[in-house]
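Inspection log for the structure reproduced underneath, given as structure tokens.
Of the protein chains in this complex, one is absent; all others appear in place.
Chain IDs A and B follow the sequence of writing; residue 1 opens each chain.
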Amino acid sequence: MRAAELDLDLDVFAGPFDLLMAVVLREEIPLSEVSLGDIVVAYLEHLEATGELDLDSATEFLVLIASLLELKSRLLLPTEDEEQIELGPEEAADELLARMLEYRRYREAAAHLSGLFADGRRYLYRAAPLPPELRRASLEAASHVYDPTRLGEALGDLLRVPPEPDTSHIRPTVSLERRLEVLRELLTRRGRFDFDEVFADEDRLTQAVTLFALLEMHKRGEATWTQKDLFGPIEVEVQ
Amino acid sequence: MTVLERTVEALLFLSPQPVSTAELAQACDASEAEVDRALDALEGHLLEGSRGIVLRQVAGGYTLAADPVAEDAARRLLSTPRTPPLTQAQAETLAIVSYLQPVSRPEIARIRGVASESAVATLTERGLIEESGRSRFGAMVYRTTQLFEKLFGLSGLDQLPDPSRFDPTPEDERELRERLLKAGEQRAS
Partner (left out) sequence: MTVLERTVEALLFLSPQPVSTAELAQACDASEAEVDRALDALEGHLLEGSRGIVLRQVAGGYTLAADPVAEDAARRLLSTPRTPPLTQAQAETLAIVSYLQPVSRPEIARIRGVASESAVATLTERGLIEESGRSRFGAMVYRTTQLFEKLFGLSGLDQLPDPSRFDPTPEDERELRERLLKAGEQRAS
């Protein structure tokens, strides 16, 4: 795409870049009101969106924006020695007069409007919602506008039960610390106990961790156990 | 009319809500007794049948209202039948009320799995559903209106489409209400 076709949406102008140039040069829009920064941003956004840097079009853009910049800086910082189109004193006075009269006209109109406003704002208006009966369709005037199928479909949506959440990925966590606490508490209270009697209803993970905790306690000399028969009951007691 | 009577009339005219004697007295910098006398005088001026505006005493104070004589004309001038497309929340709420009526607001919320105050309020305001007493637990219960039937082109509630047409689990034979509640609770959990 040529830089001149770049689409702009500025406060004072919307359209392609080359039209903006034409409009500025014909002084339809004062350059002082055009944000050149916004144009550069628009161009960069365009480059980013298309993802390609076409050297020719980039050069063209730089030339155009540079000329606008120069023009704008000259407007904003008028220099003493710049050559002006010389107006005769009569023409200059006439031009100045016309502009002054035009401004004066609207300044006077503004004073008139201010007077109207000062008077008008003494009147307060009611701002209340309409009574409920006027806010709904009347029964006589009501016509068939809704499809009952919509209600059936909504009901069907409400009957749909979401699938049971899949919990297989959630693992119960059993903490060794907690099992140690449980064992110590049991031994303090009872002195000795039958492992199966106490832990048979726990899940396998808990049983395994509890057994591990028991090994740990044995190592620390806190507890010991006896098992008279293979697969027989395990008696745990304080060591 | 005295300045106080005129001021009271203007205040009632401007206020969208009823205004109490105390509020009027404070705003007018007058005593409540003076305001009461002004209201009496105003009532005489706005006697029903004499003007287009009437003075009403309602809960919370006094308010001005349009005389009922203008109701038809007001409808022609101002009523814009509010029948915009239903949102999903409104359609669900209306489906629950139309199939299960009478149904309480807590039940609607349980079935939908979310609070439904705003949908209920909008449907009530548009005249599609209305309050029809209270359940034995004291909750307000709702039913559909004649306007509902007209807007949906139904000659009666038995004309509602057969729910089994839209049933995703037709093998479940429990009562519709029970199944909706169960599905809602599962959704909410």
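Observations on the structure shown:
The rule we apply is simple: a residue touches a chain if its C-beta (ideal position, glycine included) is under 8 Å from a C-beta of that chain, and two chains touch if they have at least 3 such contacts.
Computed from a predicted model, the values in this text were never measured in an experiment.
For the chain left out of this panel, the touching residue among A:Gly15, A:Pro132 or A:Gly191 is A:Gly15.
When the missing chain is restored to the complex, the residue among A:Met100, A:Leu176 or A:Leu215 that touches it is A:Met100. Among A:Glu48, A:Asp119 or A:Glu177, only A:Asp119 touches the chain left out of the display.
Within subunit A, the residues in touch with the undisplayed chain are 11-15, 19-20, 23, 28-30, 32-33, 89-90, 92-94, 96-97, 99-114, 116-128, 130-131, 134. For subunit B, the residues touching the absent chain in the complete assembly are 1, 3, 5-15, 19, 23-24, 26-29, 45, 50-53, 64, 66-67, 69-70, 73-74, 76-78.
Basically, only the chains that are shown with their structure count from here on.
Averaged C-alpha coordinates put the centre of subunit A at 35 Å from the centre of subunit B.
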